[in-house]
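Here's a structure for you.
All protein chains but one are shown at their positions in the complex.
So that you can tell them apart, the chains are marked A, B and C in the order they are listed, and the count of residues begins at 1 in each.
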Amino acid sequence: MSTGTTTAGRAGLGGRFKGVSARPEFTLAVLAAAGFVVLAVATDGNLLSRGTLDAFFRFLAVPIVIGLSQMVVLAIGQMNLSVGALTGLCAMVAAWLMLEGGLPAPLAILGALGVGLAAGLVNGLLVVLTRINGFIVTLATMTIIEGLRYGVNGPDTFQGYSQGLRDLGSTSLLGLPVVLVLALVVAAMVALFFGRAVVGRQLLATGGSPFAARLSGVSNDRSIVIAHGLSGLLAGVAAVITVAASGSVNSSIGDDLLLPSFAAPIIGGVALAGGVVSVVGTCLAAFLVRLVDVMQAQFDINPRWIDLIVGAVVLGAVLLGTVRQKLSKRSS
Amino acid sequence: MMLNAENLVKTFPGVRALDGATLRLAAGSVHALLGENGAGKSTLIKILTGVHRPDGGRVALGDTELHMSGPLDAQRAGIGVVHQERNLIPGFSIAENILLHHLPRRFGLVDRTQMRAEARRCLGLLDLDLDPDAPVSRLSVAQAQLVEIAKALSVDSKVLLLDEPTASLTGGEADRLYGIVRKLRDNGHAVVLVSHKLEEVFAVADTVTVLRDGRSVAEAEPLAGYTQDQIVDLMVGRAYSSVHLAERHVDPATAPALRLDKVCTARGHRDISLSVRPGEILGLYGLVGAGRSELAKALLGLDRITSGTVEVRGRPVRIRDVGEALRGHRIGYVTENRKEEGLFLDQTIARNVGVTVWRRLAKAGLVADRAERRVVSRYVDRLGIRISSPSQLAGQLSGGNQQKVSLAKWLAAECEILIVDEPTVGIDVRTKAAFHELIAELAEAGLALLLISSDLPEIVTLADRIAVMNDFSLRGELVNDHDYARMSQAIIRLIHGAPSRPPTGDEEAA
Amino acid sequence: MSTRTATPPETPAADPPGPRAPSRMPLWANPRLGLLILLLALVALFTALRPAFMDTTLTLVPLQSDISVYAVVGLSQLAVLSLGHMNMAVGRMAAMSAFAMGLAYDRLGVPLVAGLVIGLIVGTLLGALAGLIISRTGVNSFVVTLAMDFALVGLITILYTRFTDGVAFSGLPAGMDALRNDTFANYCTGDVCGPYIPLVVPIALVAVLAVGLLFRFGRLGREILMTGSNEKAAELSGIPTRTRVVQAHALSGLLAGLAGFLLAANNGAFSARIGDAFLLPSFLGPVLGGTLLAGGAVSVLGTVLGATLTQVIYKGLNLLQFQLDQLNLYIGLVLLGALSLDRVRHVVAERRGARA
Partner (left out) sequence: GCTRKSDDTTTAGASVRTPDQVKIALVPGGAHPYFQPWKDASTKAKSDLGVSDVTFNETSDWDQTKQNDVLKSLAAQGYNAFGVFGVSPENINATFDDLKKQGFPVSSLASCPAGDVDKADFCLSTDVQLAAYKAAQAAIEAMGGQGNLVHLTGNKVDSNTQRRIAGVQKAVDETGGKVKVLQTVTDVDKDLQTAQKAVADLLAAKGDQIQGIVNTAYNPAVAAADGVQRSKLPIKVVAIDDDKTILAGIRDGSVAATVLQNPVGQASVGSYALMKLAGGCTMSKPGVIIDSGSFVVTKDDIDTYDKDRQAKTDELKKSFDSQYLSCK
């Protein structure tokens, strides 16, 4: 083991919190780049065409934000099983506010974010007040939120809400879809939060060692409520992106988000035990999973094979991480 | 009086940890807080620092009564503390750990520059040359302990509470710490010192409070008025007299039960050769980090042995795991870290002791509770473990009794070769003596014992021969004549006089 | 050579009072009892609101069948909760086992028991595989089983489309029908007929007893629990912890397979959708029953009670004919309530100085 100065000072945002090394992100970055190049070549450059790139990036925004939403709770060593359903609820609320409530888009967006934040805070408060494991609490609230999500509009689809919002969802900025830029800005803010903000550091302290954090005057209860609240807020952001980018929403929104929400941070190197986050890793992992998606469309692969492949990729990434850790331990 | 805690009462489920304890601190003094394991010292400290809320009694700082709802309140009131257990956030840097409770901030963001400077200042107080940006997960136990002390010093506290701060420090580091303690006292601070090392206490403390079963039996008395024996009598609660450990004689011709010949390990041990005979105690002495525990673990198959031979009762063996060591060769290992490696804190005592014998007791894969209880109660009686019932949880026992439980499990397994690692760390005087008697008895009964200890008097009291280890290699072996002065000099000379020590920069080895 | 030591204690009684025995746990503080009371209260409530709740053939018999399935599902999760692990792939392990059983019955025409054994072996192997990966790499069980779930979802569809026309096997062995339809009331000796208990109940009961015995008295079960309690200490006490991890996961796979079989028996077909809805109930049963996610302690009886409670809630809410949104809402709320109730009980018990 090397002594003295460590990598904590290396790497910029994102890499910084990994503490021990920036290498997991590095491996991911290499993998992502290689995958992208290989796919570009394999599709005779079709991947690089404007339309394809646009679709690629547009549907990358939600996985990134939803991964971050899960990551925030993983940071304190808990899980939030309600992220997917909550995203759906927020999306439905936003659309409902515009269509039935007649509110302008900005207010509807605020409404969706507010619902997300509130639901997240309720999750956090329940965990704190009942002392029941967060996994179980969010399992129960997920069921409740599913009920609410369906209650907004039954099984029917909302469509034809604010043109401005939908335009925002399909325009690009410097070649990148605005929604992705938004997701990246959110990611940067989350990175800043965990890297530099006092509250963010306190969250990580709670995740790293709750008792030690308490002795240092950190209120673990507060950390739990903040983390869940933030997770809910991010689910709200994901909902806004969905509403903007997709043009129509119904109560099925969010059903396929739960597993990706775990996949991104876990492949990105976030520990389930808490105390460690990696924003860059999470974004890169979402990128990788999206590559697999696109590969499926390009080569007409049965989606079921994709499930198989994604499962294998997660396992593989995890195994790779362990092997690498062992190697680096041995070499020092 | 600077800090007054009166008639504190604290009850945990099933235990009354404090039962009217009183502590009075004066500015400009070092105050020793003494007591047996489980007397309530740490609980008292935790109440004074807002970790626990008392069920009764009052705490006052100067003239104002304190109502603390959390550790932060204590810090604000100017009370700094180093707890008995390590409390660092593993992923954080040294600087951040030191300043976590009052991170310098600008616009809600951490001010790194100031944090680093502040941390450097605190480390400087202890003459510690550590990089403030290094993560604490890289620190050795001793370094982590020192960082915690630096953390306590980071608040300019009027009162500093130290709960066994030297348990994992070397003599030199402890001396440095006590230097600072004296400086603080001279500047008008009040320091509370909890320690089981009475020599240190007598060297540095001015006044003393002794706790027994959660009550103060001596309140802020000048320490100078007592001898060590008198203090021990107070702690124990009755007259305390010497007994002799019986002389043991081991026939040098007896074949060794365990013999290592030029063993090297993947961990970095080089050419370790030693042997233990039945009925003999081989002391393995070294400073913290010398690699003794690692050697024991390698013997048990937890680390790879790269070359050399291990012989058990004359036959070369290759041990792959603890189960094989236990069942194939009757080797047991009492770990140094009972909370993390020795015990199942959330399981009953019966399970904790029975875990090694289930295989023997099982009929068709099922273990009868009655058979287990029989075995367990035999060893509970034999070691004099104070429990309320075998279904009590191990975590509810005091330190000494926990240590006995982790020993009992190996005796129950009928081991013939026992490796005992730091058996009395953090254990009070009386229990320690009882443990020494027990270890001697075990040797008398024919067990081959390898006693790993960093406690020099302990080694000199118990061992027949003493092997001295430093930096993962053996420095020499001495026949113990039980003369403390002579033996300790010889041992220290072996450690420091040894020539080829590569400079590693390890603080604790300095 | 001399050392100082205490005079031997004169009489044990003269010793200062040591750690007092934790005061006897009051009866009401037993979590299982609380659950039972809650259960009875709910049954009474539902019966009062909808007398049909006591209808034998339409409510009570199917309720028993459902409880049998979900008790076993809960036990499957409990097997790894004992280690402090999770099995996110319970449903898919059940589906794979069911696939193997269906294939054996349909293509090989094997008898009921033989097919069951084949399916259980497949489940066990899958569980063991998960356990092996976890113990070899040290990667969190949640991640490994989640990834496995993903992989199996794909695999199952591919296998079913490859081996069947639709997504179910049509050939069923003799006896399957009886398992599905019959209660002991269908079997009579002279005029005396059995009680209205479906035939699947004894199968689940055997599983419950076996798992209960394993964790209460079995050396293997105890060693698994010790591994869950403190893996490091377990290893240093001579327990082959890696093997125990593999075994616990294998047990989980086995029970998942059994649950798959029971569900297939109840539904009357071995289809790809078996196990889709296992994940949530698999946690609810044990957790309601007082098993912690931390490992080291399990409650088999509690799991059965927990599974019963959830099924009673479903059944009751179904009878009350709530619409979809309300249904989910109330299920979530009742569950939260039941969980919090347990918490309240715990706190009160602690305050009274009893160890819950």
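General observations
One rule holds for everything that comes next: a contact is a pair of C-beta atoms (placed from the backbone, for glycine too) under 8 Å apart; a residue touches a chain by one contact, two chains touch by 3 or more.
Note that the structure is a prediction, hence the values are computed from the model and not measured.
In the full complex, the chain left out of view touches A, C. Within the complete assembly, C:Asn266 is the residue of C:Asn30, C:Asn140 or C:Asn266 that touches the hidden chain.
Among the residues A:Leu139, A:Val178 or A:Val294, only A:Val294 touches the chain that is left out of the figure. Listed by residue number, the positions of subunit A touching the unshown chain are 43, 46, 49, 51-52, 54-56, 58-59, 62, 150, 154-157, 159-160, 170, 242, 246-257, 293-294, 296-298, 300, 302-304. By the touch definition given at the top, subunit C reaches the unshown chain through residues 50, 52-53, 55, 57-59, 62, 66, 69, 157, 160-161, 165-168, 170, 180-182, 185-189, 193, 263, 266-269, 271-273, 276-277, 314-315, 318-319, 321-324, 327.
One rule holds for everything that comes next: only the chains that are shown with their structure count from here on.
Centroids of subunit A and subunit B (each the mean of its C-alpha atoms) stand 44 Å apart.
Between the CA-based centres of subunit B and subunit C the separation comes to 42 Å, rounded to the whole angstrom.
The distance from the centre of subunit A to the centre of subunit C, with each centre set as the mean of the Cα atoms, comes to 31 Å. Of all residues in subunit B, those touching subunit C in their complex are 11, 13-16, 38, 212-213, 229, 232, 236-245, 247, 300, 302, 321-323, 325-327, 333, 335, 340-347, 351, 355-356, 358-359, 362, 365-369, 386-389, 392-393, 396-398, 409, 413, 429-430, 433-434, 436-437, 461, 482.
Residues 1, 3-6, 8-9, 17, 19-20, 192, 196-199, 201, 204-205, 208-209, 211-219, 275-276 of subunit A are the ones touching subunit B in the complex.
Taken together, the subunit C residues at the contact with subunit B in this complex read 1-7, 15-23, 213, 217-220, 222-223, 225-226, 229-230, 232-240, 296-297, 350, 353-355.
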